[in-house]
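My questions all concern the structure below.
The other protein chains are all here in position, but one chain of the complex has been omitted.
Each chain gets a letter, A, B and C, in the order it is written, and its residues are counted from 1.
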Amino acid sequence: MAKLGMGVVGVGTMGRQHAQNIRRLTPQAQLLAIADVALKRAQQVASELEIEHAYNNVEALVERRDIQAVVVATPAKFHGATMRVCAQAGKDIFCEKPFTLTIEEADELLEVIGRAGVRVQVGHVRRYDPPNVNAKKRIEAGEIGDPVIFKSLARDPAPPPVSYMASGVNGMFFQDSTVHEFDLGRWLMNDEIAEIHAYGGVLVFPEIAQFNDIDSALVNMKFSRGTLGAVENYMQSGYGYDVRTEIVGSKGTIITGYLQRTAEVVLTATGAKTDVVDHFLVRFADGYLNEMCDFVQTILADRQPNVDAFDGRQAVAVAAAAERSYREERVVTVANRARSSRAA
Amino acid sequence: MAKLGMGVVGVGTMGRQHAQNIRRLTPQAQLLAIADVALKRAQQVASELEIEHAYNNVEALVERRDIQAVVVATPAKFHGATMRVCAQAGKDIFCEKPFTLTIEEADELLEVIGRAGVRVQVGHVRRYDPPNVNAKKRIEAGEIGDPVIFKSLARDPAPPPVSYMASGVNGMFFQDSTVHEFDLGRWLMNDEIAEIHAYGGVLVFPEIAQFNDIDSALVNMKFSRGTLGAVENYMQSGYGYDVRTEIVGSKGTIITGYLQRTAEVVLTATGAKTDVVDHFLVRFADGYLNEMCDFVQTILADRQPNVDAFDGRQAVAVAAAAERSYREERVVTVANRARSSRAA
Amino acid sequence: MAKLGMGVVGVGTMGRQHAQNIRRLTPQAQLLAIADVALKRAQQVASELEIEHAYNNVEALVERRDIQAVVVATPAKFHGATMRVCAQAGKDIFCEKPFTLTIEEADELLEVIGRAGVRVQVGHVRRYDPPNVNAKKRIEAGEIGDPVIFKSLARDPAPPPVSYMASGVNGMFFQDSTVHEFDLGRWLMNDEIAEIHAYGGVLVFPEIAQFNDIDSALVNMKFSRGTLGAVENYMQSGYGYDVRTEIVGSKGTIITGYLQRTAEVVLTATGAKTDVVDHFLVRFADGYLNEMCDFVQTILADRQPNVDAFDGRQAVAVAAAAERSYREERVVTVANRARSSRAA
Partner (left out) sequence: MAKLGMGVVGVGTMGRQHAQNIRRLTPQAQLLAIADVALKRAQQVASELEIEHAYNNVEALVERRDIQAVVVATPAKFHGATMRVCAQAGKDIFCEKPFTLTIEEADELLEVIGRAGVRVQVGHVRRYDPPNVNAKKRIEAGEIGDPVIFKSLARDPAPPPVSYMASGVNGMFFQDSTVHEFDLGRWLMNDEIAEIHAYGGVLVFPEIAQFNDIDSALVNMKFSRGTLGAVENYMQSGYGYDVRTEIVGSKGTIITGYLQRTAEVVLTATGAKTDVVDHFLVRFADGYLNEMCDFVQTILADRQPNVDAFDGRQAVAVAAAAERSYREERVVTVANRARSSRAA
């Protein structure tokens, strides 16, 4: 049986998670090397996971003949440059979301990827969350009739460190965070988001204003076939990491997501208490494993990725429209493009 | 349309609740009089509910020609004497549980009732709790295959006042409280409880020992057709009033009961919180109304009550067996009798 | 103790419900008369509830000296005319929502009411739903920090009969239905809704298009102090009556509402099943009783109503803005006015 040789570029929180998951995909995949601009961090993760090779640049990693596929988990601003190197070296790519921070870069990359003929999967992990996977199947089976309203909310427990905002490598709230829900809406409704109205605000984290960013967003959406959507994104829930989605149809509704982490209820004089999911790595633990498993199987089977670069590009376009709507205080049309046969 | 003239004897917590419910059964029923040994209490409840007549003895109440049915909600020790008066006056009776405190008195009463030819319904309210009603229908419809295990738990928030225990008018824990679950088991399993093993203990409320009573009980039961049952009863949950039941079948299980009172979830840094049902009048609000409604319709329609004196007597017998098992530390056979055609 | 003499005008679903609830408010209130343009219906409800007097017009009802307060539960289009008659007769008024169908009529009525010096409570029942009541208290106690996002959804099980739409007496979706959520948002956020963006659609009930109405709405809102809100309203859930609300704060979130009606879980090979609330009279049974109880106590105590005509007027203004936003496909400013000392 074929075994996919893999490398991971960027081992912050997400890159490290992907690296651990690849190690569980035995015997289909083998993680051969790790690269990070911080060589020490690359070496440390390599040591913990018993990976032989560690580099401080992607160029060195892609020189390895035994590596066929690369996971790109750098900050978003460097996704483009890193993917170029990988694509030119003929490597298939798993890229963390967002695909890019701008539509322009996304379109250029589609060209590069198309010319190089490599496969690209974008890490829109919500599509691999088991309840969402089930929801998609039920919708396609007609269990809720015609899906007509898509709703989703995503709340982080607390804002990221100010240094994260200040680094300028991750994009605005819409591009960095809400983009997850935009992709999920496209997928579950099987339609493009055509039009957007977004409210945003600096409601709880005043430090964010200096970065021209927001901590709260409510987005109203119209899909191209006339159905509707609404997304909430919030930076400081105060209680945990909370992502819930509803797909409302003409004959029923599906709700996905959960609040309780541990299956324990404590009953005392103050009432009933449970804990709450506290981190996205907990909430989407299965999703992260499943998406990597799907990527490995896709590449080994020489198939087209289920969430490809075009999907990545469209989600970036929705995020851009949301930002413009917020800034210009008006309804904005999304700069969608048609899927070309060549673009990955 | 006929209208049932009614009286209530004993307006403590339960009698008062029944009186209020009767007032909602317009236009089928009319509450005409209230009796209580404490005349002042009778008068006060009558005034609040706009009932014309208040008495301090049952004899005066049953003399009224316009009263056809009487609700007996005195302390349990006086159920027998009160029902005798009512039966001899030819009144139909709704009697709070337990039917009596001893098997002997129950058997005597069956005779009295049978001779008088009056109808008696016993207040085993769990049978009128909507989830239990649904469960019964599902079992009969075969939704869970053959029911093979009956389980139920009942927890009070806190022990009653010591004066309640000291009054000696309410019976031991098994007779006063667990009797609810015994009746429910008989009904849902459609079978008699044949054999009992009971553990009991003074585990949290030492004051109860002086009354030769217990605060905790675990009862293992075998039904006459070989299926099994387990009941927990506990006097001091510390969090609320909690009654939950499971009927386990060869193809599925039904769980009834609930913890949360108010449909509100509070999410903060300490987790997710809800409140808990705090009182049996809350937990069984629908049940109490439904059982009285059924009683009124039963009498107006000249039908046999759905929970009759014989049912009351059998539950008393199970409670007696549980007490004996606890005291003698051994398995005990229940002194069941067959339903006679004459006994109500 | 004073007893409030009351009448009910209009005994469709809601009027009948209010009449039943008044009967439970013994001994504070007494329902003396019912009026309905359909005299037969008035007489039937009077007979069932044992009310002595039935009329086919409001004028006759308000002539009664023993009636001090009137419940107006006619179709919305007739709220204004009916309230005028009541106000001119010096009766205090409980008016079903919506207060009126237009801002103009609302403003005129505020004048009439103010001049007549009568008290008016508007039936925005969500404010009396126990979980919402608790939520309000918690927000005021600071349990979730600063409330910054208000979200609510309301789904009807199925569209009303076409005759209901065709009657032209109930207003558009925003005025007739979404108005509930608008009032709730004002109350929970303790702020006015300043600006609106609404998407609407005929997505599942094509018959509604002929009435120039919609079956689905998503509304984005900005409150006057900069916080945000989002409301969904949908006419055909296919599964039940579903109203859920979230108030998101800087330190936590409160979720109110529930799906399950009966406390029964059925576990079989097809999974776990529960039923779902099927009707607003079930979902808001407590709310309807509580609001009437509050009205009676308010009038008896000679206090200002907790949800008054001004509140009714502001909610009407938000609904009007939502409709305009939908029709003109743009963000719309709400025509709020300041609470005058005299109005309401």
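We adopt the following convention: a residue touches a chain if its C-beta (ideal position, glycine included) is under 8 Å from a C-beta of that chain, and two chains touch if they have at least 3 such contacts.
Note that this is a predicted model, so its numbers are computed, not measured.
**Student:** Give the residue, chosen from B:39, B:228, B:281 or B:335, that touches the chain omitted from the document.
**Tutor:** B:228
**Student:** Just one of C:68, C:237 or C:290 touches the chain that is missing; which is it?
**Tutor:** Among C:68, C:237 or C:290, only C:237 touches the chain that is not shown.
**Student:** So one chain is hidden, and I want to know which residue out of C:134, C:260, C:306 or C:336 touches that hidden chain in the complete assembly.
**Tutor:** With C:134, C:260, C:306 or C:336 as choices, the missing chain is touched by C:260.
**Student:** Out of B:123, B:171, B:249 or B:287, which is the one that touches the chain we can't see?
**Tutor:** If we include the chain that is not displayed, B:249 is the one touching it.
**Student:** Give the residue, chosen from C:276, C:300 or C:335, that touches the chain omitted from the document.
**Tutor:** In the full complex, the listed residue that touches the missing chain is C:276.
**Student:** Residue by residue, what part of chain B touches the chain that was omitted?
**Tutor:** Answer for chain B: residues 144-146, 148-149, 151, 153, 155, 197, 199, 201, 203-204, 216, 218-222, 226-230, 232, 234, 236-239, 242, 248-253, 329-331 touch the chain left out.
**Student:** Given the full complex, what residues of chain C touch the hidden partner chain?
**Tutor:** Residues of chain C in touch with the missing chain: 237-240, 242, 259-260, 265, 267-276.
**Student:** Please identify, in ascending order, the residues of chain A that touch the omitted chain?
**Tutor:** On the side of chain A, residues 23-24, 26-27, 47-50, 129-131, 134-135, 138, 143-144, 251-258, 262-269 touch the unshown chain.
The criterion applied here is as follows: only the chains that are shown with their structure count from here on.
**Student:** Check the residue numbers that chain B and chain C use where they touch, and answer same if over half are used by both copies, otherwise different.
**Tutor:** same
**Student:** Going by C-alpha centroids, which chain is farthest from chain B? Tell me that one.
**Tutor:** That would be chain A.
**Student:** Approximately how many whole Å separate the CA-defined centres of chain B and chain C?
**Tutor:** Their C-alpha centroids are separated by 39 Å.
**Student:** Using mean CA coordinates as chain centres, what's the chain A-chain B distance in Å?
**Tutor:** Roughly 57 Å separates the two chain centres.
**Student:** By residue number and range, which residues of chain B touch two or more other chains?
**Tutor:** 265, 267-269
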